[in-house]
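Omission of a single protein chain aside, the complex is shown with its protein chains in their original locations.
The first chain written gets the first letter, and so on, giving A and B; residue counts start at 1 in each chain.
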Amino acid sequence: MTAMLNIKDLRSYYGQVQALHGLSFALNEGSLTTLLGANGAGKTTTLRAICNMVRSTGAIEFDGSSLMGRSTESIVRLGIAHVPQGRGTFTSLTVEENLQLGAISRRDRAGIIADIERMYGYFPVLKERYTQQAGTLSGGEQQMLAVARALMLKPRLMLLDEPSFGLAPLIVRDLFKILGRINREEKVTILVVEQNAQLALELADQAHVIETGRIVMSGGAKEIANNEDVRKSYLGY
Amino acid sequence: MSAAIEDVVTEAPAVEAVPKRAMTLGSGTSLVVVLLLLVVPLLVKNFIIFQMTMLLIYGLAVLALNILTGGSGQFSLGQSAFYAIGAYTSAILMEHFDVNYALTLPIAGVLCFGAGFLFGQPALRLSGVYLALATFALATAMPQLLKLGYFEKWTGGVQGLVVTKPDAPFGLPMSQDMWLYYFTLVVTIAIYVFSVNLLRSRSGRAFMAIRDNEIAASAMGVDVALYKTLAFGVSAGITGVAGGLGAITVQFVAPDSYTITLAISLFLGMVVGGVGWLPGSIIGSAFIIFVPNIAEGISKGLSGAVFGVLLFLVIYLVPHGARQFAMVAHNLIGKVRRN
Partner (left out) sequence: MELFTNQILAGISTGAIYACMALAVVMIYQAIDHLNFAQGEMAMFSTFISWQMMQWGVPYWLAFVLTLIFSFIAGIAIERVLFKPLAKAPILTNVAGFIALYSIINSCAGLIWDFTIKQYPTPFGSAPFLGSQLISTHQAGMIGITLLMLLGLFFFFQYTRMGLAMRAAAAMPESARLVGINTSWMIALGWGMAAAIGSVAGMMIAPVVFLEPNMMLGVLIYGFAAAVLGGLTSPFGAVVGGFLVGIFENLVGTYIPGVGNELKLPIALALIITVLVIKPAGLFGRPIVKRV
């Protein structure tokens, strides 16, 4: 397996405050990786740094070419879809328009129409509501819409920031199943940041643990899940 | 690094916050400025004294806007309207009712306070760009209201009113211009001291709390509605006094002296002087009085363009206006002293 995304010595700043202190890790093509860490460890910042939404130094390479200094939109156009915290739904637009926006950088009209249908297959509830304003959807529906919108890009890499946030446990299970399917069937590499460590470790094959802006542990998800410290700190048993 | 920082909403605030301390001058500097203002008129010609009087008057008007914007974070592109109300109040009282000029000023102030307070009511519901819009409309509508047939008996309609210039009282041996200058200076200093104290008071803290975060302020128990309208009222009142003084000094009021151009000038004066920095008002005032003179000297109609270009330069290069220079100077002096 080759490294699709390679991050080296990443340091990010919010104004004067440094949030990442030389963070390094790599993502393999086709993997489903989770980033674990306490509140404020720098998980969200890492995702934002990949899309150049926060001032950073260091090296981020995607397919061997550097992402540093590129604008957010041009990074996205390389096939990196980012579902931000809070989902980033276009609340004033309809569900279908949200999906079309996901594919705004694509040119294949027929493909887009087919993909919208495919999304309705994954998330039938979106089809029921396709003319509805996205802001009127429930939290879970909005999260599905956000994932579907990200998939409309036909991404090679998908970054998800706390997809379980604010959702009922049952809905979270469904969502994670679908993420697993997307990873296997569509061969989309996924990097997911999660508070719900247990669920994330069940789903993922790789895991990295962040503490105060650095990677402190990396490995297979099973192996991490069995680690004494991780169990104590993040799984609570 | 906390999650709270990651979640910061990156919405631009209406006005950049100015710490309270930074809003005034030290006592040493103040003394020098007052001395200068006292002595210089004794040495110069009458026309320059007239210009210095206008400098103080516009300084007051800019100060008033500064209290509103720098203090409570509300905009106004409509200050010319309150200035006009003040000017007409003084002029009408003096010419039609023979009221002493000095007495017309508090009346103008109170009347404008009322007008501002009333206008502040609808303005409460508006913020940022909507408030700018409403006040912009107010400023453009004002000259037409003043030209109205109903009031022509008092306002003199399009022709306007001529105001008599007062003599120095008690047989003081000074020219009318010089007397008026010192009279204006006293009023200006009184209002300046009042404003500084206002901003240092409970009300001032309430203003600033609203400016920095309205919702948080109301959660802390600040009566946002009251203080916002109060800020409008105080600002309008001071502008009204300035307007009254202006009418007496220029000896003439007419609708077309109080157009949107005046409102824009005052706004410009505030930005140039530094939003929220009260002493900057006088610098802003100097800017709006002398720059057009110089520009019109070069070519007629050029002053608007010069204004505009300079305004752009200010917002790009010195976004804090004259205050920025003052801060740099302050730091330099501090360094020299230490060495």
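Everything below uses one rule, namely that contacts are C-beta pairs under 8 Å (C-beta built on N, C-alpha and C of every residue); 3 or more make two chains touch, one makes a residue touch a chain.
Quick caveat, the model's predicted, so the values are computed rather than measured.
Novice: Per the definition of touch given earlier, which of B:Asn100, B:Ser175, B:Gln251 or B:Ser299 contacts the omitted chain?
Specialist: The one listed residue touching the chain not shown is B:Ser299.
Novice: If I consider the whole complex, including the chain that's not displayed, which of B:Thr29, B:Thr140 or B:Gln324 touches that chain?
Specialist: The one listed residue touching the chain not shown is B:Thr140.
Novice: Which candidate, A:Asn39, A:Ser71, A:Ser138 or A:Asn226, sits in contact with the chain we can't see?
Specialist: A:Ser71
Novice: Which of B:Leu93, B:Ala108 or B:Ala132 touches the chain that is not shown?
Specialist: Of the candidates B:Leu93, B:Ala108 or B:Ala132, B:Ala132 is in touch with the missing chain.
Novice: Even though one chain is hidden, which residues of chain A still touch it in the full complex?
Specialist: Touch with the absent chain occurs at residues 51, 53, 71-74, 76-77, 81-82, 84, 88-93, 97, 100-102, 104-105, 149, 153.
Novice: Touching residues of chain B against the unshown chain: what are they?
Specialist: That gives, for chain B, the contact residues 9-16, 69, 75, 77, 122, 125-126, 128-130, 132-134, 136-138, 140-141, 144-145, 147-150, 215, 260, 264, 267-268, 271, 275, 299, 301-309, 311-312, 314-316, 319.
Assume only the chains that are shown with their structure count from here on.
Novice: When the C-alpha atoms of chain A and chain B are each averaged to a single point, how far apart are the two points in Å?
Specialist: Taking the mean C-alpha position of each chain, the two centres sit 52 Å apart.
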